[in-house]
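Of the protein chains in this complex, one is absent; all others appear in place.
Let's turn to chain A:
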Amino acid sequence: MSYPLAQLCLLPLLLSPLSPGAPISPAEPISQAYSLALYMQKNTSTLLQTYLQYQGSPFSDPGFSAPELQLSSLPPAVVSFKTWHALDDGERLSHAQGAFLALTQHLQLVGDDQRDLNPGSPMLLAQLGAARLRAQGLLGNMAAIMTALGLPIPPEEDTLGVVPFGASAFERKCRGYVVTREYGHWTDRAVRDLALLKAKYPG
């Protein structure tokens, strides 16, 4: 029910970087990005729980957690506070930009995997699709911030490459778990990044 509404809200956010003439003040895109990141933050745990619920044991077991599972193609969000704090605005934005670019591609992949593994769960597929759309929206917002701050926008990369297609069903389930988990972590980190920026550039 809330997805169409969310998508409608995202539409201007997606269009904003495409509009001619970059905004003079970075405050507005920072505020927009921050609001979106906050909104995304509210739904990340739901997405993860829904995802796990459809994968069977051990994923659906209560309290399932496998932090050791990582994807080489997806940069981890975990970073020490000192390192994070030492980063400048451009680096922070660049890291987030790269991560959400990878996340959008991975969320697409996970959506495809789940359409194959769990075709009878439209709710999961819809949530994955919505998460991907929001990640794309945040990417656009961050591009607008970087433009406003006069920072170079990193080029889009194919982070996935050709590796993931031979994965087994279990590997794909694990992959989906890592992607949905990291999506939450990166969203949390983006909220903090943007909060810092917001404080620096009050509107």
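FYI, a residue touches a chain if its C-beta (ideal position, glycine included) is under 8 Å from a C-beta of that chain, and two chains touch if they have at least 3 such contacts; residues count from 1.
Here is the rule we use: contacts and distances are computed from a predicted model.
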Not counting the visible chains, the remaining one has a UniProt entry; which protein name from "U3 small nucleolar RNA-associated protein 15 homolog", "Glutamyl-tRNA(Gln) amidotransferase subunit A", "Oncostatin-M-specific receptor subunit beta" or "BHLH domain-containing protein" does it give? "Oncostatin-M-specific receptor subunit beta"
Which of A:31, A:94 or A:118 touches the missing chain? It is A:118
Residue by residue, what part of chain A touches the chain that was omitted? 54-59, 61, 66, 68-69, 116-120, 168-170, 173-174
